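Written out below as C-alpha cells is the structure these notes cover.
Left out: one protein chain. Kept in place: all the others.
Naming follows writing order (A and B), and every chain is counted from residue 1.
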Amino acid sequence: MKPPPFDYHAARSVSEALELLGRYAEDARLLAGGQSLVPMLNFRLATPRVLIDLNRVGELAYIREENGWLRLGAMTRQRAIEFSPLVKERIPLLVEALGYVGHLPTRTRGTIGGSVAHADPSAECPALVCALGGELVIRGAGGERVVGAADFFQDFFTTALQPGELLVEVRLPVMPARSGWAFEEFARRHGDFAIVEVAAQVTLDERGGCRAARVAAAGVGATPLRLRAVEQIVERGGGAGAVVAQAAARAAELVDPAGDHHASADYRRHLTEVLTRRALSRAFAGVERSK
Amino acid sequence: MSDTADSEIASGGGRAAQAATGATRKWVGQPLRRSEDPRLLAGRGTFVADLPFHNVCQAAILRSPYAHARIKAIDAGEALKMPGVVGVVTGADALAMTRPFGVGVRAPIKYYCMATDKARFVGEPVAVVVAQDRYLAEDALDRIQVEYEPLPAVVDPEAALAPEAALLHEAVGSNLACHRHIVYGDVERAFREADVVISESFRFPKYGSTPIETYGVVASFESATGVLTVTSNFMGPFILHPITARALNLPENRLRFIVPPDIGGSFGIKTSIYPYIALIGLAAMKLKVAVKWIEDRREHLLASSSGTDRVAYRELAARKDGTILAMRSRWYDNVGGYIRSPEPGCAFRPIGNWVGAYRFQNLEADAYVVMTNKSLTGPNRGYACGHLYFEIERMVDLLAEKLEMDPAEVRRRNFIQSDQFPYRTPSGGLYDSGDYPAAFAKALELAHYDELKREREKARAEGRLFGIGVAAAVDPSVSNMGYVTVALDPQDRARPQYLPKSGALEAASIRLDPLGKLTVILGSTPQGQGHQTIVAQIVADEFGVSPDDVTVVDEMDTFTRVWGISSGTYSSRFGSVGTSAAALAARKLKEKLVAYASYLMEVPPEALGVVDGAVREKSGGRGLTLKELAGRAHWNTESLPRGMEAGLEATAVFSFPEAKAPDHQDRVNSSNTYGFIAEVMAVEVDPETAAIKILRYVTVHDAGQIINPAIVEGQIYGGALHGLGGALYEEMLYDEQGQCLVGSFMDYLVPTASEAVKIDIGHIATSSPFTTLGAKGLGESSSMTVPAVLANAVSDALRPLGVRIRELPITPSRLWHLMETARRGRP
Partner (left out) sequence: MAQVRPISLTVNGVTRQALVEPRRLLVDFLRDDLGLTGTHVGCEHGICGACTILFNGEAARSCLMLAVQAEGAEITTVEGLGSSDGKLHPLQEAFWEHHALQCGFCTPGMLIVALDFLRTNPDPTEEEIREGLSAVLCRCTGYQPIIEAVKAAAARLR
C-alpha cells in the first residue's frame, strides 16, 4: 500500500495553486489535510500525475467573524476549529459535530475545506454546512463565486467545483440568540463515518415559538440532505413532543437511503426518524436551558 | 477493577510440588512489572519489519481479483522492464520448484503457496514481484497482465455441497474436504427417553483477530550450503516447519526459521503465515537474492487467515428436571478455497471438551468441512471454542426457557462436580481439575445476580429491554496434536502403514553463568504474553534469587534451540507446558548444583537445599552461593567430582503423558489442561436503534496456579475484547460472487477503547495435577465465552419480543430487523 509515483508542487498562495491547477488540469489532485486522499493514494484508488499541496497556503487558514457569519478558510484544520473559543460561542453545533469527525489525530491534519470538497455522503462537515445553509466560496481562473450548500453537493463525492477551481472558504451563519442545537450520530464505532447522522439547530422567538429550524441528515443518500419540510413542521408547531415526533416521521419519508453491509435501507430510514426526533428534542431542550 | 484480592490459591499439585523441591514462592503469584516493557515503551522493540538486512529486496504480491477463475496466461514482460525490478515469480515456478502442502485429510487437495491453475479466492497470490523497494515492486504489479477466465463462485458452506455448486477442486470431485460422523454413548436412546427436546440452528461468523502487526517474512538462500534462512513473525515452528520444508523440497535441517524478539500480536493468526514463508522462500531461491515481504493491511484482510464461518444445527435431549441427557450436532465449517493445515482443527480441536462443563454422556457430532471461494482459515483465538460455546450455551438457555427455569440453575444441575476430577469426558478429554459449581457461584456473586434479576423485573415493567446472560465453559489449553487425526476414519488410522500422532511438549534450557547469574533459553515465540517475566519469576523462586538475576531469551531459531514439532506459542500453551519446562530445567540444574556442593562440602545431598541463591545445609549452617559454585565449576573443572559432566547447564523437555493418539472409537484427550470460565453479563437494548449497551460483565476463571496475575488478567481483558469483536463488530463479509467487502479497517470493524467493556474479573484456583507448578493455560480465555454470554444476555433482553439470537455478529441493523419482524408478528 504505497502511493503511485506523482509529481509534487507545494503551492504557497491561492494564485499559485490556481496557476498550477490551470497548468496540470485533470492530471492534478489537490492535497488538503490528506486524511481521505492519502489513503486513496495508498490503496492506489487515486493515481494523479501531479499533486498540488495546499498545506503551505497560509492565507487559507483562518477563522473570522463578519456580518453575522463565520468565515472559515478552507485549509483551517478541524482541530483548530474544534478548539476555537470563537466557534464554540458562535456555532457550538459545529464543535459538537467535529467531535464525530475521525479522531483527534486525524483532525490535526484534516481541514474543513478538504472535507467539504471531498463530499463524502456520510461525513459530518458537509452535513453541517448543509444544515446551516452555509455558503462555499470558490475561486477559479475567472474569479470568485459563492455557491449555497444546496447547490454545492451534487452527488456521491461530487460537488459544484469545476476543473481548475478551488474551494477557498466555508461560510456559516452564526447561531442566533435563543437557539439550541444537537448533532446526533449513529455509527458502529466511535469515530467511524456515520450510518446516519442528523444535525439540528432551532431558534425561538420571544414568545417561545420556533422562529427558525435547521435540520439536515446524512448517510441517507448521495449527498447530505437539508430537511426543509421537517424544519417547517417545527417552525409551525414548535418543540412539543408530538410536533417533534411528527417532524421526525416526516424526515423518514424524505430520505431515500441505500443499504450496504453496515446497515439496510430500512434501518437507515428508521434511524433518520429516531435521530431527527432525538436531535430536535435535545435542541429545543437546550434553548430552554440556555434562557 | 479486578478482584485479585479475592483470589484463592488452592492447595494441590502446586503446593505439593513446592514442598518436594523446597522452593519458597516469593515471586510466583506476584503481579510483577514486565521486564519486556521498558524496551517496548521506548520504541526499541525489534519486530520483523524493524530488522536491518543488507542487500535485501522487497516483494509485492499480485493477487486474484476474482473469487474463482482459471488463470489462462500471465505476462510479466512489462513488469520485468520496470526500474528496480529484480524478478517475478508465478505459479509456473511454484509448480516447478515446490510441492503442495501436506494436510491431514484424505481428499486430494493440491494447495501450493500460490495459485497454479485456478485462483480460488479473492486475494490468492498469483505473482510475486521482487524489486529494490516496495514502492517499485507495487509499481511493477500494475504492469503484470493476467488473463483470467472467471468461473462461478460459491461462498456458503451448505450451498457448496449441492451437486450443482461450483466445484473448486476437480480432483476432489466435490467441495467436501472432510466429513466425520461420530457417536459417543447411546444418543438414540437418550432422545427416545427425553422429556424435552430442543432444536436450534446457528450461524457463526468468519472473523480473524487481525493483529496490528501484519505478517512479515525475510528469506535468503545460501546455495553453497543449501540452507534457506527465514526470519518471520511466525508463532511456530511446530508441525508447520516440516510441512514447509517438504513443500520447498528442503530437508528440515536446511530450513532455518528465526523469529525476532518481538511479535506484534498473533492470536493464532500468525500460525498461517507459513504458505508465505514458502512463497517468499521460493522467490529467494529462484531469484538468488534476499527477499523481504511485509504484508499490508489490505492483504492481511483479504488473504491471511481467520476462523471459519459455521452453520450448525443442534438438538438437546433433557429430563424435565433440567438434566441434559444428550446433544446432537451437525455443522458445516467453511475453510475457504483450500483446506490449510492445521485445519480441519476447526472441527476437532475441542473434541475432548465437546460436552463443555456438563456431565451428559451421549453425544453425536456430524462434522462437515467444506471448501468455498472465501479466504483460508486457521487457528484464531479460542480456536473453534467460540463456535462450540455459542451453540452449547444457547442450547442450555433454550432448555431453561422451555422448562421455565433459571438458566443458572439448569447449569448447576448439569455441572461436573468437584469430586469427579480428573474427569474423563465421553469424547476422551481428561479434565485435570476444577470446581465448576464454586467458580460459577463466584461469578453470580460478583455480578450480584439476584439484584440483577430484580433490576430486570423493574426494567421490564417499564418496557425497557434489559437482559441477563450467563455462560460456562471449559477452557482447553496445550492441544495434543493427535486430535487433528480424528479427521481420518478409525479404519484409516488402523492401517499398518499409518503412523499415529500425539504430543504436547516444550523445552527449556538454563545455565549458570561463570559469574553466577542465570540465563534461560526458551523455544517459545511470545506475542506479548510476557514469557521473559514469567520465567524469571519461576526461576527466581527455584533458586531464591531476584528475577533481575535471570535473563530469559525467547528468540526462536530452529538451528540452535531445543524444540519439538509441537513446540511453539499457540493453544494457550505457555502457562502450562512452557512454565513446566522452565521449572523442570531449573530443578535439573539445582540437582546438579546440590550434588556438586555436596561433594565440595562433604555433606550428603539430602541435607542440602537451594535457598536465597545458595546451596545450603537445611539445618541452616554452611553453604555455597551460586556465584561461589559457578566460580569453582566454570573456572576450575578439576574441582568437579569424578564422573560429573562439566558445565552448569540443564535442558528439560516437558511432555504431557496424557497426550495420546485417538483411540479406535475416536476418543482423544485433545488438550492437556482444562481451565474453567464462568460469566455473567447484563445488557440493555435500545428499543429504537437496537444498540446494545453492556451494563455489567463478570468473568471468573480457574487457571490453576497463577504465576503473574497482571499478565493473566491482561489475557482475560484481551480475550474478552476479541470475543466482543466477533459477537458485535467483526465479520469477513463476502458478497454472492465471492468479493470480499471488508478490505480495509474502515469496513472490518475492530473495537476501540470506546467499545471496550469494563470487566470484573474473579479467580479461583484448582491446581493442575499434570503441570510442574499446577498452572493451566488461559491465553484464549473469554474470547470463547463472550459470544455465548452476550447472545444469551441479548436474547434474554428481547424475551418480551420473542427474539432469539442464533447468528453473529449482532449488528444493530440485523438486530433491529429481528425486533421489527417480531413486533410485526405480534397480535
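Here, a residue touches a chain if its C-beta (ideal position, glycine included) is under 8 Å from a C-beta of that chain, and two chains touch if they have at least 3 such contacts.
Treat the numbers as computed from the prediction; the structure is a model and nothing was measured.
Peer 1: What shown chains does the left-out chain touch?
Peer 2: Touch partners of the hidden chain, whole complex considered, are A, B.
Peer 1: Would you indicate which residue among A:L86, A:L104 or A:A285 is in contact with the undisplayed chain?
Peer 2: A:L104
Peer 1: When the complex is taken as a whole, what residues of chain A touch the one chain not shown?
Peer 2: Counting only chain A, the missing chain is touched by 1-8, 10, 34-35, 38-39, 41-43, 51, 53, 55, 79, 83, 102-106, 108-109, 189-191.
Peer 1: Give me the chain B residues in contact with the hidden chain, please.
Peer 2: Given the touch definition above, chain B has residues 1, 31, 33-34, 36-45, 47, 49-50, 52, 83, 135, 209-214, 262-265, 267, 294, 296-297, 527-530, 710-711, 713-714, 716-722, 744-746, 750, 752-759 touching the missing chain.
By definition in this document, only the chains that are shown with their structure count from here on.
Peer 1: Roughly how many whole angstrom separate the Cα centroids of chain A and chain B?
Peer 2: 45
Peer 1: Enumerate the contact residues on chain A facing chain B in the complex.
Peer 2: 1-5, 39, 43-44, 186, 188-193, 195, 261-264, 266-267, 270-271, 274
Peer 1: How about chain B: which of its residues touch chain A in the complex?
Peer 2: Touch list, chain B to chain A: 134-135, 138-139, 142, 296-298, 688-689, 691, 729, 733, 741-742, 744, 746-747, 749, 751-752, 754-755, 811-813, 816-817, 820.
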